[in-house]
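Shown here: the complex without one of its protein chains, the others still in place.
So that you can tell them apart, the chains are marked A and B in the order they are listed, and the count of residues begins at 1 in each.
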Amino acid sequence: MNQSEWPLWEVFIRSKQGLDHKHVGSLHAADATMAVQNARDVYTRRLEGVSIWVVESKHIHASNPDDADAFFDPAADKVYRHPTFYEVPDSIKHM
Amino acid sequence: MLTQDLSGTKAAAATEPSLLFPYVLQLADTSLILAHRLSEWCGHGPILEQDLAMANIALDLLGEARSYYQYAAELEGQGRTEDDLAYLRSAVEYRNPLLVEQPNGDFAHTILRQFLFDNFHYHLLRKLKDGPDAQLAAIAEKSVKEAAYHLKWSSEWVIRLGDGTDESRKRLDKAIATLWRFAGELTTPTAAETALQEIGVLPDYATLLPEMQAHTEHVFAEANVPLPTAVFAQLGGKTGRHSEHLGYLLSELQYMQRTYPGLTW
Partner (left out) sequence: METLEKVLTPEEQFQARIDADIRIEPKDWMPDAYRKTLIRQISQHAHSELVGMLPEGNWITRAPSLKRKSILLAKVQDEAGHGLYLYSAAETLGTTRDQMLADLHSGKAKYSSIFNYPTLSWADMGCVGWLVDGAAILNQVPLCRTSYGPYARAMVRVCKEESFHQRQGFEIMQTLCEGAPEQKAMAQEALNRWWWPTLMMFGPKDEDSPNTAQSMNWRIKRFTNDELRQKFVDMMVPQAEFLGLTVPDEKVKWNEERQAYDFGEVNWDEFWSVVKGNGLCNHERLQARVQAHEEGAWVREAANAHAAKRAAREAVAA
């Protein structure tokens, strides 16, 4: 049944100069050229973007939600990484 | 070069709205009729993504047509509106070339029709945007960006269909056999166009041909399809001698305005 279905692509759009590309959704396209154009036709009809990235969905590797605790919780107690951890006397400026 | 040829013609164009009016109307009719044809695909495309792509092109062309109609109405100065011009003229008064009124057929026909039109449209707009008539230049300036995208889209599809499967190739061949004879009309000037070319308002179409030809050759080579050798050009649309298809198209397009004359919607 799937012989005519085009591969799935993830679409990332830079909404204006200076900002990151952000994931906006996905679409189907036969190749990368078409994927970029389809992204333009589907996701930028209302001036949503100035630049487009596409990547075939199968090439995305994601972290496993089961590992979330091991991956991300250890960062929770490293408060000393944040500037608010440090007390600076009021008289010191520009820090 | 072009600008030199055109210097001093600004006044000529401005004093000849009667010459410019029918041509601007021709541009308007052309974009409207093709937009109308493309809009018939809406909801019936081969895949959602391309349904959206075709509607985008139709919307671009519709916008362009409206700009031309508004300008034409202004040139005419008789108080007619864009809708009067689009909805209350008969088939023999329409000035679009035959190509754009041809039915959608299958996707290969639609693509080839679009490619033949885009290749002319894009190269024409590139000249018009630097032309002496300020209004026309402004419309062309905006539309040429859209046309560049349309040409990219239709060119890539010609390549995909030509160099796709046996079936897609067969269908593209059939579209070529049906539509190629309508391509020549685009670059064959009518008496009205010739008059505008002589005063420099319009580019000589011969100057568009090398680039159009080069692009066609490139696309057909990529598509692995031999360039058609037939050169016969079926003429008529630009002088109001249309195929039978236009009457049906207009009876749909104009249905409301004809049934309820003079109302606002």
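Keep this in mind: a contact is a pair of C-beta atoms (placed from the backbone, for glycine too) under 8 Å apart; a residue touches a chain by one contact, two chains touch by 3 or more.
The shown structure was predicted, so the numbers you read here are calculated from the model rather than taken from an experiment.
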| item | value |
| --- | --- |
| Residue among B:Tyr23, B:Tyr94, B:Phe107 or B:Phe120 touching the omitted chain | B:Phe107 |
| Touching the absent chain when the full complex is considered, from B:Ala134, B:Ala177 or B:Met256 | B:Met256 |
| On chain A, residues whose C-beta touches the chain left out of the figure | 1-6, 8, 24-28, 30-31, 34, 42, 45-46, 62, 64-65 |
| Absent-chain interface as seen on chain B, which is shown | 32, 36, 39-40, 42-52, 55-56, 58-59, 62-63, 65-66, 69, 82-83, 86-87, 106-107, 159-161, 163-165, 167-168, 171, 252-253, 255-257, 260, 263-265 |
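The rule is simple: only the chains that are shown with their structure count from here on.
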| item | value |
| --- | --- |
| For chain A paired with chain B, centre-to-centre distance based on mean C-alpha positions, whole Å | 40 |
| In the complex with chain B, residue positions of chain A that touch it | 6, 27-30, 33-34, 37-38, 41-42, 45 |
| Touch list for chain B against partner chain A, complex | 47-50, 52-53, 56, 152-153, 156, 160 |
